[in-house]
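Okay, so here's the structure we're looking at.
The complex appears here without one of its protein chains, the remainder shown in place.
Letters A, B, C and D mark the chains as written, and numbering starts fresh at 1 in each.
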Amino acid sequence: APAPGQSGFVPPRLSAPQALGTGEGQVDLVAWAGYVEDGSNDPKVDWVTPFEQETGCQVNVKVAGTSDEMVALMRTGQYDAVSASGDASLRLIAAGTVAPVNTSLIPNYTDVFDGLKSKPWNSVNGVPYGVPHGRGANLLMWRTDTVRPAPDSWSVVFDPNSPYKGKVTAYDSPIYLADAAVYLMATRPDLGIRSPYALDDRQFQAAVDLLKQQKQVVGEYWSDYTKEIQAFKSGDSVVGTTWQVIVNVAKSERAPVEAVLPKEGATGWSDTWMVAARAAHPNCAYRWLDWIISPTANAQVAEYFGEAPSNAKACAETADPQHCATFHATDEAYFSKVHYWTTPIAQCLDGRTNVTCKDYAAWTRAWTEIKG
Amino acid sequence: MPGSETAVGLRGLRKEFGPVTAVDGIDLEVRDGEFFAMLGPSGSGKTTVLRMIAGFEPPTAGTIELGGADVTRLAPFERDVNTVFQDYALFPHMNVLANVEYGLRVKKVPKAERRERALAALRSVRLAGFESRRPAQLSGGQRQRVALARTLVNRPRVLLLDEPLGALDLKLREEMQVELKELQRAVGITFLFVTHDQEEALTMSDRVAVFDRGRIEQVGTPAEVYERPATAFVAGFVGTSNLIAGAAAEKLLGRSGTYSVRPEKLRVVPGADALAGPDERSAAGTVAEVVYAGPATRFVVDLDAGGRLIALQQNLQVSSMEVLGLRGARVRLVWQRRHEFAIT
Amino acid sequence: MPGSETAVGLRGLRKEFGPVTAVDGIDLEVRDGEFFAMLGPSGSGKTTVLRMIAGFEPPTAGTIELGGADVTRLAPFERDVNTVFQDYALFPHMNVLANVEYGLRVKKVPKAERRERALAALRSVRLAGFESRRPAQLSGGQRQRVALARTLVNRPRVLLLDEPLGALDLKLREEMQVELKELQRAVGITFLFVTHDQEEALTMSDRVAVFDRGRIEQVGTPAEVYERPATAFVAGFVGTSNLIAGAAAEKLLGRSGTYSVRPEKLRVVPGADALAGPDERSAAGTVAEVVYAGPATRFVVDLDAGGRLIALQQNLQVSSMEVLGLRGARVRLVWQRRHEFAIT
Amino acid sequence: MSRAGAFLHRRAGVRLALLLSAPLAWLGLAYLGALAALLVTAFHSVDTFTGTLNRTFTWANFLDLATGEVYRTIVLRSVGVALAVTAIDLVVAFPMAFAMAKLAGPRTRRWLVIAVLTPLWASYLVKAYAWRVMLSSGGLLGWGFGLTATVLTLAYLWLPYMILPIYAGLERLPGSLLEAAGDLGARSWQVFRTVVWPLTFPAVIAGSIFTFSLSLGDYIAVKIVGGRSQLIGNVVYDNIGAAGDLPFAAAVATVPVVVMLGYLAAVRRTGALESL
Partner (left out) sequence: MNLSRPARLLLRLALAAGLAVIYVPLAVVLLNSVNADRTFGWPPAGLTLRWWGAAWASSGVREALWTSVRAGLGATAIALVLGTMAAFAVQRHRFFGRQAVSLVIILPIALPGIVTGIALNNAFRTVLEPFGVGLGLFTVVVGHATFCVVTVYNNVLARLRRTGIGLEEASADLGAGPFTTFRLVTFPLIRSALLAGGLLAFALSFDEIIVTTFTAGAGVRTLPIWIFENLFRPNQAPVVNVVAAALIVASLIPVYLAQRLSSDVGTH
């Protein structure tokens, strides 16, 4: 048997359906908070009820807090579809948990930005395993009243002599190692990092060391909106990684903050709706995939969650006409600087075959060690 | 008055708790309608016997008969006996009426009948009007009467009472003794009564069994037990045991061995040389202590012949001051020969 | 023997618990070395007085003096008195020795000395050898003696005892009464003793205070209190109160009012027409009940003149069978005039 | 019914078997079984990418655990936090429970118990966030985040679980013992040291089982107010999620289990388990 994490990446042989039947009356989803809103939290936020009315498919959703939880939930085999981020999707594909999708059965797929199609985190060898939901970048946010001059580089959060020592914040997840790798790509060309998700021993160690050094200036790590917004409002944090939606809320609450996509580039996410290989309700699942990337629903969810929609036509449907501009939805140049979250595996994702890379389990243990 | 049929029959009854033998082979017949007392010191096995009769403890050996039928292996709720517990064990969450009705209720007696019988039982213990009180709102004596009514209402063949008066203060206790005795006469049920109070046993019962270390030492009427104790233990436990032994016995009685005279049989005659009558004996001594006790006075007399006797004297004529003046005085104790008994 | 100095002095002592007046203005002097009993029914305020003397409750009004010094506002640990609690309050997590040493330990008496004094105290209560037992491994009587030793070892000026014998069975209680009395004589400490048992109060104490509803009804020697009760309440509480009242009083005594004679002052003379002596009075009646009680027999006599009297007769000569035969007989009760007293 | 009753009366063994059957099946078999299965998993390995379990026996997880210095640090820190929380709760709870049980009248006492129980109904998360708001700079306290903040927040969260057992223990303590001690000359603190503390110690232990174990297993409060800190619970949580490394998570989870079993074993002698 291969050692943990050492198996090669050959997805199990699974096929996509060729045609759709009638709906099963129900669909069970695993999703990020805010992706599947049925008006129960806020009556004005509801793109599930129209779906249920139109298709007759009753939606049950299980909200997952992390990608890992999503993977775990999907493995139970009790769910039909999942909104997987890039750090989960490959694991799902490799384990045979999700099946390829037949995009011809999803009419709205045509309108999805080309920049999102057939990417390593949603396809294998050109076979799509899902439909793109939306995307966003992990930006650098700072308080304009304390952080001067306005930063344009990640160096402000990695500098051990940062004047903002104790007020720097960082995302609390092993995947944050990739942010360090992105910075190293620009500052340490000698390491030869080509993908922040494909790190060999030396590259990995450099990222770990950078983060250990960064820990000295970090005030706290964040993992939820409320916590980070509060921290920036109170001034407990003045600079660190963020999401566009956090910037927007903080600004609307009159926090003096700005955000930028630093010159080194950034990590980011592009989520993919995938269908379980053993889905009990595949027909409703396909209808959900089509629905969630339809212009109206895609616009609603992108606005509510705070990200760029995946459907080009959604930009015309947003309540805020500026939404697509704010989130750089059509700005492929912007997104070209974004390295979307992907699950690190032993087989280097950048194509190198002479070395093995660190897998996510190693990243996780390293993260524990970094935090100390 | 006691009949001649057997209400309770115990044969070779034993009970062991691990290494402890609580009841060590007991044979006993209690007659129908008797007021029967089980008297003995703490730990002598009285409660254990009662609990075996009620069915709470299975005997290690021996049999228990009620009204001639062997009930040794029946559950408590299958036996026609009821118990008045030492702490009364009234149900705190039920009022007086519900407590008294309980036995009839679990036997599915119709509501009207059981109400009527419960009220009658409460009247018989003079507690009419207390129906809706909770046990916590009653005095000790009232609780005891509720416990009684709760058993009487079932008209059991035998009523077991485990020191029902033990928790009461002296005044109340004396009142309750009289009431209990009258009640038993009125209802005619066999009462099997446990006590460690000798006076209580003597004043209330038709017959007494004296227990010691899991065995019965003597069974008899109060007078038999008090005046002719079968063993030294009974002599000592039932009443003050005034011993004349060793040299004193030789000198005073002219015999060796141990003898006893009850304190109340001793007359205290001032002056050491008072004369004794024909059937009488006497002993000279010095009053070591005079204890005034209201109705009577106790004289502790150190005998010239050795040893110490206690004499009890009713305060019939003398005033208390006179008796107290006797401390240190020379006296002679006089008693009738027929009141001495040998201790074995 | 009691000295003449004042050990405890209470002046105008009052205690109110919200609306309840537990102690209603008490003045009392207890002399040095006295064995003093506080007697009274439940709820009459005895414990409250004791607790105020010990310092557990601040009085609502009045002062407390110990050995002449006002201690009214001192904390318990600043007062030279110790208490034997009704439930003994032995420390369950300490062995007997540690319990007895406790008072010396908190006063920082050196280890060797406190060990020595504790062992001496244990010897004085005859518990040498029990040092390493836990309270749970002792019998009731033994616990009581540990509680006693625990206080004696501190050599307090006054020892307060709140019904220390209340939880014991009769036999043990009588033994402990004797022991306690002897111990008090030996150590010479003032004992202030609470009880609701009249016989206990009468037999043990030098003086008695009779409590009723927060007040002291009478203070005096046992004989004074028993033979010359100051109030109807004292008459009834200390001893059986045999009342002659209304028409019976008119007929028999030729006076109106309520009078009482103690049962033991009544002679039972068979035949209704026996004659009374010069200073005597008599009443004819029928014996309703004869209760044999071992040392004595009680006769319940229904008077021809109305009412019922109880007569006590020591079983000095008569055998039990003879007395029991008197039930239903006509008798005459004879007593000396000086033994009647009016009840107010 | 009554025949069944008579049968049961005679057969104490059957009675006992019936009484024990369900609780033991549930806790003895199901729960202990689940724990045992988890322990077994700790000796397995997993393909972290596909998440498939490899059931070959290996000490690897425990070796990693034993050799990783960071784990030792985290374990010590977690135990330290749990101890600190327990100590703070004890110091705060004891006088409160004492005043409730021995100074308040029966009516007030009932209200005080309610007052102590009430916070149990406000969500744990919400209370933790309330502390975050108070601790943030410019907040009511403004002490900032970190390990101290975590200890304070956890101490706050578990305080009722310490107060209630101590209160119950003090209520059972006869007042006459305290009076006897005072009567024999002990001053207040001597009464406390020689009588109150030894006799309520089992209740204190009972309370400490709650505060200690709840702190030892927590991973959420530290995320909210812990700043950069992490505790043993975070390690378990991160690893079970991360690529579903259940075996390593299970191995880490044995640490608090061993700590708690050691604690319970030590505590058993005090008789505290009887009076929990």
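The rule is simple: a contact is a pair of C-beta atoms (placed from the backbone, for glycine too) under 8 Å apart; a residue touches a chain by one contact, two chains touch by 3 or more.
Since we're looking at a predicted model, the values are computed, not measured.
The chain omitted from view is touched by exactly one of A:218, A:245, A:329 or A:361, namely A:245.
Summary of contacts with the chain left out: across A:12, A:25 or A:39, the touching residue is A:39. In the full complex, subunit A makes contact with the omitted chain through residues 28-30, 33-34, 39-43, 60-63, 65, 73, 76-79, 224-227, 229-230, 233-234, 245-246, 249, 252-254, 306. Remark: the residues of subunit D touching the chain excluded from display are 1-2, 4-6, 8-9, 12, 15-16, 19-20, 22-24, 26-28, 30-35, 37-38, 41, 92-93, 95-96, 98-100, 102-103, 110, 112-127, 129-131, 133-134, 136, 138-140, 156, 159-160, 163-164, 168, 175, 178-179, 182-183, 187-188, 209-210, 213-214, 216-220, 232-233, 236-237, 240, 246, 249-250, 253, 256-257, 260, 263-264, 268, 273-276. Residues 54-56, 75-77, 81-83, 85, 87, 89-93, 102-103, 105-107, 134-136, 150-151, 154 of subunit B touch the missing chain (whole complex, contact as defined above).
Everything below uses one rule, namely that only the chains that are shown with their structure count from here on.
Rounded to whole angstrom units, the spacing between the C-alpha centres of subunit C and subunit D is 54.
Averaged C-alpha coordinates give centres for subunit B and subunit C that are 23 Å from one another. Among the residues of subunit A, none is in touch with two or more other chains. For subunit D in complex with subunit B, the residues that touch the partner chain are 2, 5-6, 9-10. Interface residues of subunit B, counted against subunit C in their complex, comprise 41-42, 166, 169-171, 196-199, 202-203, 222-223, 226-227, 237-239, 262-265, 267, 291-296, 298, 312-317, 319-321, 324, 336. Listing the residues of subunit D that touch subunit C in their complex gives 174, 176-177, 179-187, 190, 194-195, 198-199.
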